[in-house]
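Note that one protein chain of the assembly has been removed; the remaining protein chains are unaltered in position.
Chain IDs A, B and C follow the sequence of writing; residue 1 opens each chain.
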Amino acid sequence: MENTIQILLLTALSLGAVMALQRLGGLSDAPGVTAPQAAPFIGGAAPGTHAWQRFHVRYYTMTLLFVAFEMEMMFMYPWAVVFVEEGIKALVEMGMFLAILTIGIIYGWREGIFAWE
Amino acid sequence: MTMTDVAFYLLSGFAIWTGWRVFRVDSMIRATFLLLLSFTSVGLIGLLLSASYLGAATIFMMAVEMMVMGLFMVMFMMNPAGLNPMMMVHQHRLSIVAGLLIFAAMTGAVLLTPLPSDPVAADRPVLRDLGIELLGDSMLIFETAGVTLLATMLGAVVLSSRRGRFGPTDAGSVPPGLSAGGPPAGRQPKGGGSHGGHGGHGGHGGQGGKGAHDGHGGGGSHGGHGKNGGDGNHGGHGG
Amino acid sequence: MGMSWARAFAASGPPPVFAAIGAGGLQRAEELHGTLRLQRSPRQAAILLVLGEIAPDLLPFLQRLHDHLPHPRATIWHRATPPGDWTDPVQATADGLERTLTDLWRSILSGDRASEPDFLPDKPPNEWRGVGPHGQGGKGMMGGTPYGRPMAMTDDDLRDGLSLDAYSAPFGPFLPMLPPGLILDLTLQGDVIQSATATRPPCPQPGSDDRPGDAIARLMRVMDMPALALRRTRDGLPPAMGIAMLRRAIPDGLGRARDGTDVRDRLDRWRDKDAPQADDGTRLSDLLPGLEWHEAMIVLNSFQPDRIRAICARSGPEGGDEDDKDGNRDAPAHAPPDHGGHQHHDMTGPAA
Partner (left out) sequence: MSLIVGLPALLALLLIGLWAAAALDTAIGRLIVGRPVGMAATDPLRAVVADYLRQRTDTEAPDHLNWLLAPGYYFLLAVVGLALVPFAPDQSLIALDTSVVLWGAAEAVVVVAVFLHGWSPNAPFPLIGAYRYVAIGLPVMLLSMFVLIAASIPAQSLDLRAVVESQRGLWNVIRQPLGLPLFLAVVMSLTLRGPFDYADSADLAGGTSAEDGGPRWIAWQTARAAMLVAACAIAATAFLGGYLGPVLPGWLWLSLKTLAVMVAVVLLTHLVPRMPVAQMLTLIWIVLLPIAFLDLLIAGLGAL
């Protein structure tokens, strides 16, 4: 309700301010950006191709493990709220849950997924 | 109209507009993060309607998942940045009909179902209720979810990691033939067949030096691209 | 013409400088890190500081670098001779550098001195406007030269076998994290180096070899400890605690040269002020392929200027083929990038 409207307002203000900072700044009398100015900086040499490419991500297996793990973390938020009420039962249950998932991490580690493929 | 109504319609409109833009832009990254904007609007609607955990969690999860999806989209799509304009949709007539039908069915279901009216008190601790449920009746479901996620992790590692304790996982593997019993498809492995298991690449043929980048996938089909079967409905239609 | 208060306020601060280092300028650059505001990229600099003699073959690169700077901009030559055709060059003497810099900064901000125009013609690398069905110079999905450049194309990979795009480009000669003057032809897949050749070795830096403190400082700067890199204890080295932290962050066995030393060993020699090591015939192809970018930069900064110069001199495009006889099977037998990569086999390729 009210908090969402506040978030929307903050969004408009922040985005507006930062975009204005970038658009209004700069020399008013500067010449436009020329082709040699726009070439990407790689130390003075000129690249042959565009930098955008089918970028070879070296950690993709890790991201899959991460997504699964993160999904699980979402259960922990409501768990934290009732922890004090439920006491030892909550501790044991979450311990089991984390133990199961730790197996996944250890397995991934043994398979070398945290190294750069 | 109250402020809440205004915010609701604004966010809904934005969610629909960004969702539509996903299919109109050329860049995979733009498409990915437009989808994230759409989900974020939905998450904010959740916050607006007092589903504060669900709303925040939606934004949280979707940001992470769209990020990961973007990595894979760029990895496996031709022309990932959309430097050359392209159509992101295929089979227009079929998809228009299918889309309209699904829209009608879902709208009908929403409008015609007698939805229960069971308002929850504003100060009801829903998050606590959820926690009690997870530790009570649904405990088995919760732990099963843990095992399922473990299976997901193991499956993801097995399927995508090349390096393993026992050497490269694709050692000696041969891609299947294009016809039954035919020769293996795709690029031939060089140097002892240590990497063979990536198929297709049919859509863009040879790469003959820097000047000769023409003739790649000009037509509608880029059937190959064996690594990303699931994404096959994007791309194509260059000219 | 007076300046507006904003310009005057800006001019009272230190000018943002990008240093293009030539022959014999490295040691001076190390001193200047403490006093000037040296930027990492020319996009954030207003003044291009040419430090050391620029060989004629590097001049086109210097001009391209110069054109990257946003306006208003200016160039200062320090311990360097500007070429004859450079219009109105500003030269700074050994002890007058800071003074010249502040004066120049003030005058380009106030407009008393006009911003330097581009050297290179305002022409895209390939003509693209109005070319092709969409007018952006491209053809089909991947073809043509959209917005002036072709797209990168797929190639085999030496780590996980996914044949994604290979990005080939010459890096250098004025990159702050590379030895000055080195032009490194790299083929990257993602951030992993597939092949490396030095099309031009680094500039000679006489007198830099017996300064282990500077060498450690350069390594620290690459690993983002710029403040500690500037601090020197009485023995002329950065603080021992900082060196110990640095050593711990470097993986064991990284960048093993042919004489068996890795980056840590070389760091230890600097710390203990041992004599510089003799050259052992190492090539870039022994060191770089298979490394991720950050590791590669650590390795390149773990050699003394003379030694990395020797390594690069024998890693040129011609002499790169003979490593295979050393049983170095992991080194890729990649063609250099100018050959356009290897030949793809498409679906009609040979069956066996």
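Quick note on the criterion: contacts are C-beta pairs under 8 Å (C-beta built on N, C-alpha and C of every residue); 3 or more make two chains touch, one makes a residue touch a chain.
In this text the structure is predicted, and so the values were computed from the model without any measurement.
Contacts of the undisplayed chain with visible chains (whole complex): A, B, C. Interface note: of C:Leu32, C:Leu175 or C:Ala215, the residue touching the hidden chain in the full complex is C:Leu175. Only one residue in the set C:Arg200, C:Arg221 or C:Arg309 touches the chain that does not appear here, and it is C:Arg221. In the complete complex, the residue from B:Val22, B:Ala63 or B:Ile132 that touches the missing chain is B:Ala63. On the side of subunit B, the interface with the absent chain consists of residues 27, 29-30, 33, 36, 40, 43, 47, 52-53, 56-57, 59-60, 63-64, 66-68, 70-71, 81, 83, 127, using the contact rule stated above. In the full complex, subunit A contacts the hidden chain through residues 2-3, 6-7, 9-11, 13-15, 17-19, 21-27, 30-31, 33, 35, 37-43, 47, 50-52, 55, 57-59, 62-63, 66, 69-70, 73, 76-77, 80-85, 87-88, 90-91, 94-95, 98, 102, 105, 108-109, 114-116.
Although one chain is not displayed, subunit C still touches it through residues 6-7, 9-16, 34, 37, 40-41, 43-44, 46, 68, 70-72, 109, 124, 146-149, 167, 169, 175-177, 188, 190-191, 220-228, 230-231, 242, 245-246, 249-251, 254, 292-295, 297-298.
Just so we're on the same page, only the chains that are shown with their structure count from here on.
Look at where the CA atoms of subunit A average out and do the same for subunit B: the two points lie 16 Å apart. Centre-to-centre separation of subunit B and subunit C, using mean CA positions: 38 Å. Residue positions of subunit A with contacts to 2 or more other chains are 48, 50, 52-57, 117.
Each of residues 146-147, 150-151, 153-154, 159-160, 162, 164 in subunit C touches at least two other chains. Residue ranges on subunit B touching subunit A, taken from their complex, read 3-4, 7, 10-11, 44, 47-48, 50, 52-53, 57, 60-61, 64-65, 68, 71-72, 74-78, 80-81, 83, 125, 127-128, 130-132, 134-135, 139, 142-143, 145-147, 149-150, 152-154, 156-157, 160-165, 210.
The residues of subunit A lying in touch with subunit C in their complex are 27, 30-31, 34-37, 39, 41-58, 116-117. Considering their complex, residues 133-134, 136, 138-147, 150-151, 153-154, 156, 159-164, 338-341, 343-347, 349-352 of subunit C touch subunit B.
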